[in-house]
Each structure stands twice: as C-alpha cells, then as structure tokens.
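So that we are looking at the same thing, I have put the structure below in structure tokens.
Of the protein chains in this complex, all but one are displayed in their positions.
Letters A and B mark the chains in the order given here, with residues in each chain numbered from 1 onward.
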Amino acid sequence: MNRALPSFPRTWSRSGASFNHHVSRRDFVRVCTMAAAAVGLSGSAAAQIAEAAAKGLKPSVIWLHFQECTGCTESLLRTSAPGLAELVLDLVSLDYHETLFAAAGHQAEAALKSAMAQHKGKYICVVEGAIPVKDGGVYCQIGGRTALDIIDDVAGSAGAIIALGSCASWGGVASADPNPTGATGAPTVLKGKTVVTIPGCPANPYNFLGVALQYATFGTLPKLDALGRPEFAYGRTIHEHCPRRAHFDAGRFAEQFGDDGHRQGYCLYKLGCKGPQTHANCSVAHFCEVVDAWPIGIGSPCFGCTEQAIGFRVPAFQTVEIQRPTPPDTYPPIKADQGHISSIATGLAGVIGGALIGGGYVASKTLGTAPDDEGDTPSEV
Amino acid sequence: MGISRRIALKALVAGGTTSAAVALGGSTAEGATVAVAAPDAVGLLYDTTLCIGCKACVVACAEANNLKPDTAWSDGKWQAPLDLNAHTKNIIKLYDDGTARSFVKHQCMHCIDPACANACMLGSLKKREFGIVSWDPTLCVGCRYCQMACPFNIPKFEWENAVTPKIVKCELCRHRLAEGKQPACSEVCPRHAVIFGNRTELLEEAHRRLEANPGRYVPHVYGETEAGGTQVLYLSHVPFDKIGLPDYGPTAVPVQQRTLQHGIYEGFAAPLALYGVLAAVLVRNRTHAADGVEEPK
Partner (left out) sequence: MSPHAHAIAPDAAPLGGPLITKPMLPIGVLAAVGLAAIAYRFLFGLGAATALNDGYPWGLWIAFDVVTGTALACGGYAMAILVYIMNRGQYHRLVRPALLTSAFGYTMAGASVFLDVGRYWALWKVPVYFWHWNLNSVLLEVALCIMAYMVVVWIELAPAFLERGTTARSASLRAFSTRALPLVNKSLLWIIALGMLLPTMHQSSLGSLMLLAGPRLNALWRTPLLPLLFLVSCVSMGYAAVVLEGALSSTVLKRVPERRMLAGLGGAMVPVLVLYLALRMADIVWRGQLSALFAFDVYSVMSLIELTLFALAAVMLASRRRRADLGHLFRAAIILIAAGALYRFDTFLVAFTPGAHWFYFPSVGEILVTTGLVALEILGYIVLIKLFPIFAGQSRSTALGAA
C-alpha cells in the first residue's frame, strides 16, 4: 500500500496502512475534481459536486451482484491510497451492497426493500455481473429469487441504471462459449430501458465515478453511444490513444515476449493486441492509480475485455484488423516501381512470335515450290 | 466555320461557366493560342519549405472523399499508398538523396488547358466551375485515353472493379466548395503548407514569398507556365524535377494535336471534299465501263 513512486505526487492523506477517517477538504475537492475531469465536466462542476456531497445530498445507490467476480467493486476500492474508499462511500449513499454490507440474510433484504421504497424513481441501480437466462434463470439466485426477477424489480423503479463491467454490460467472462447458463448483459435483459454500460474487466473506476457523480449532481447522464457506453471513455479505440502508437506508426513491434523489442516497449500489435478494435480509455486512465498499471503498460497485449465480439472470444495472440488505418511514419519515394512483367507471358509471347516467324518461313518455302498457274510471264502492275 | 464552331462548343459545355468556355473556346478555334486562366479560377499553393510530412492532408482527403484507406502495401496496417491510385487522390512523397530532402504533395494539377479534357470523347472529364477539372460518371466509357494524355500521370483507374470502374483524381473537393468550405487538405494542414484560393492571388503570394526570401526557394513558381499553366502551384527548395514535377514548356499539351486535327478536319470540309472526289472517280469509271471503254492494262 505504501508504494513510493517518485513521479506520482504525494498529495493524498499521509496515513499508513489503516483506514484514515480524517480527510482534508483539499483531498475531498481533489477527488471531486478528478471525478469531474474523468467525465469531462468543467472545473466548476467539481465544486458543485463537492458542495452537493457536503450538504448531504447524496444519491442513493443500490448495487446488485449477479454472475460476477466482484472485480469491478474491487477496482473501485482501489481508487487511491487508503481513505478514498471511505470518501467514495461518503459521496453517495450506498444503500445496498452485498460485498461491503456488514448485514446479511433477511436484514440485508429488508434494507433493499426499504431503500427501494424510500428513494423510488431516484436511486441509481448499479448492476455488477451477468444475468443467466437459461432454464428460467436458476443459475443465479439470491434469497430464493432469480437474478432476472431481482433486476426487473430493482431496475423497474430506478432513476438511472448503470451496468458496471463487461459481465453486466454484455455477459463478460460468464458468457464465454459455450455459455451454459445463458449469461446475458443487463441492457439485453432490460430491453427498452436506458442502461449506461461501463464495460471492462475490470471496468475503469473513474469511468463509473464520473457517470455516477454527474447523475448525482445534475441528474443527467453523459453522451452515450449505441451500446450505452459513455463516449468520453469509449469513444476511441485503444489504438487511437495508445502511448505506444508512435512505435506502431514507425513499424517497431515486439515479435516475441521477452525479445529486444518487447523490452524496449515497442508496439504489441504482432503479439495479438486487440487495441485497434477495442473501445476503452485504459491507455489514458490507468488502474490502481499507478502509472502504467494497465495491460499494454506492463507489456501485455490488450485482449479486448470491453468488446463483446473480442473479449473471451478471439484468441489472445490472434492479430486483428486495423479499422481506421492511418499513414505510417515512412514515405513513398518520388518514383516507386509499379507494374510487373510476367515471365510466363514473356515466354508465351516468345513462343507465339517464334511460331509465326518460323511457320511463315516454312510456308513461304512450300509456296515457292508449288507449280505455276499461268506460266513465267511476270505480271504488270 | 470557326465562329460557329466556337458557338457550338460553348453550347456543348453544360453549365456554361466562364472558366470552361474561356479555356476551351479561346484555344480550339485558333488552335495555337495558349489558354488563359479564367478570373475565378481557384487552386492550391504548396510550399515544400513549410511541409512537415505529417500526412494529415492524406487522411483528410480520404475522409472527405469517402475513400477507403489504401493498405495494400502494408498488409492492412497503414494507409500507405505508394502513389496516387483509385483510392488515393492526394499523396505525400519524400525526396531524399542524402544531402537534399523535401516532402512533396501530389494531386491533380487542374491545368488551364487540360490534356485529359481534350482527350475525353464525351466530355466526362471537363473543366467546370472555377476551372476545376472533374469527372462525370454518366459519360465515361473507361477508355483511359485521359491517362495516356495527362503529362503528370494523374487520372487513376479502378482496375479491380470489373463492372463500373471509375477514373479517380483530386477535384479540389468540389462538394465542399459548394458548401462554402475549402478543400479538406488545405483546411487540415497544420502549417498552411498548402493553401487554397484564387489562382491570381496565389500567384501573387508565391511571388511575394520568392522576393521576400531570396535563397530559400528555387526562384520559380512551378505551374505558372508549365504545360500551359496549372491551377495548382508549387514553391520548392529543391529542383522541381527532383520532386516529380517535370520540366515542361509553356505550350499546353493538347495544342499540337488539336491544331493538327482541326487543321485537317476544320468544318469537315476535307472529308466531304475527299468523298466528293472519290465518288466522282467511281462514277466516271462506271460511265466508262458502261460505254464499253476498256480500262488500260
């Protein structure tokens, strides 16, 4: 927990390993600024977020867990040095969370019911994990109810629905072939409802924070793409804002793990990096708030965890097409050789030419020896 | 016959804009006059000393013209055409001989008296508004005479299209001009190495740069007179022939052929006369045969 990173400014609270409940106003505002910046809101928005939180106007969050590994929650908890987890929980009112709750069993269920009733139409429903639909959804049941029932119930009276992580967004690892449980993402189950999806395995916590805080403060959601993904985070492919892009453009690739190129930090495209087809912002918002703590940053090709067509589907080391190719940093010469000469054609032409000439000569010989038709008198023109 | 031909030609020019009519009408009737750019002729001025080879113009051109990036030579990785082709209307090339180094942007030169438009049988390639030479798919048969004619080797053909191959070349983003925007390449260039404007003004700017910076450039504006004058102009710090701009004289390329052809066929008089002579000889020979006059030998 006490990593000393010279390049990372030591502005967080100075405590050691334990939770520190004392958070300075400066730290608080700084977190709000980061969250606002992550979602592309202006600096003044940060102040508004902080103000709203300080007033105790914290939005209610009901957090559902289904077929998940809890990695997205864990990711959210690692948003800073100790203390920030508490901070995040102070910005919102986490009224139901199976992992973080001390309560269990009927007590937890009761909390869920009362939160739903108290904040009906206003609470943020966060979904983590996929929803199995096969065989009536028996493969995930909590308190005797299937995931399908729970989500229909909770999402039914939510103000906003956020599907956090690839599992909730489109099924994630749970939906990998042959998908025996019929694991499905929340948007497909909640057809017709607006579901903000924040895919990733795990999702980048600041993407979630930005969306949640914008909704909490302004009651609005950021601009979403056709799959419900906020465009501020998923508008570009990794390839389009990767720090190793200059290596790709220059044709410098790692050919094998551990080779010279790999050690030099060259582009991982040939090792199967799915960056060119994966929409995400991991390249600019790293994980665990450690610089370069993201797959490509540590030398592992992106495996496309946010994309349903790629993550857990396309083999790890299979290269993908570049969707919007751009020029490399090399140039064509003023005159590049173009056109080719087929040796077979040349040979064929030679054979035909030779046959015509040879045949013509032979024919002319036979003509010369044929009998005359009207004597030797030469003709006049 | 000359005047009525000029009128007929003006009528042929659909759209009847001044640029096209002046460029064609002025030179066809007399055949030998050098065409003059129309006052509203637009063009580009490209300055090699400003270009950094970023290729933003290549990307912008492909996007603005709905062209699929040419990744043939790079195994799908990069938009890296070797030359202008059916997917590439604009390209940046590099000249580097070890001592001198220059980027160069290549695209259609929009000649004042274009050889390609002279060649085209039905006028598919034609000089239109603002002197822009553009291609009309409804009149093209794909004969590729334009490719034979162009001194800069610009029109490219869609060889891989089996049914509806197109002739592809820069058209100065006519569709953008119609919306009041400038061509994509000049709009995106971060250093204004290529700028768009009225040809006369661009020429003035080019000469201003030459005078203000002696020693920086080869002291000549390429396109001012070459091949009869082009609407795309170049300033360069290396000799023009090194960057793929050949040393052409001031006579427009089509002039010799046009003069010869019109000299022979002006008003269709010669063919009609020849037909008359041939028919007369045939009639005379038939008359003689009917009269029983034996032909000699």
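In the analysis below, a residue touches a chain if its C-beta (ideal position, glycine included) is under 8 Å from a C-beta of that chain, and two chains touch if they have at least 3 such contacts.
This is a predicted model, so every value here is computed, not measured.
Asks: Which candidate, B:44, B:92, B:115 or B:238, sits in contact with the chain we can't see?
Replies: Within the whole complex, the residue contacting the unshown chain is B:115.
Asks: With the full complex in mind, choose from B:48, B:65, B:85 or B:102 the residue touching the hidden chain.
Replies: Final answer for the missing-chain contact: B:85.
Asks: Can you list where chain A touches the absent chain?
Replies: 335-342, 344-346, 348-349, 352, 357, 360-361, 363-374, 376-381
Asks: In the full complex, which residues of chain B touch the absent chain?
Replies: Contact residues on chain B toward the absent chain are 5, 8-9, 12, 24, 28, 83-85, 115, 117-123, 139-145, 147-149, 151, 153, 156-165, 246, 248, 253-254, 256-258, 260-261, 264-265, 271, 274-275, 278-279, 281-283, 285-286, 288-290, 294-297.
Note that in this section only the chains that are shown with their structure count from here on.
Asks: Quick check: in the complex, which residue numbers of chain A touch chain B?
Replies: Per the touch definition, chain A meets chain B at residues 248-249, 269, 321-322, 324-328, 330-336, 338, 380.
Asks: Okay, in this complex, where on chain B does chain A touch?
Replies: 53, 55, 58-59, 69, 71, 74, 76-83, 91-95, 103-104, 242-244, 297
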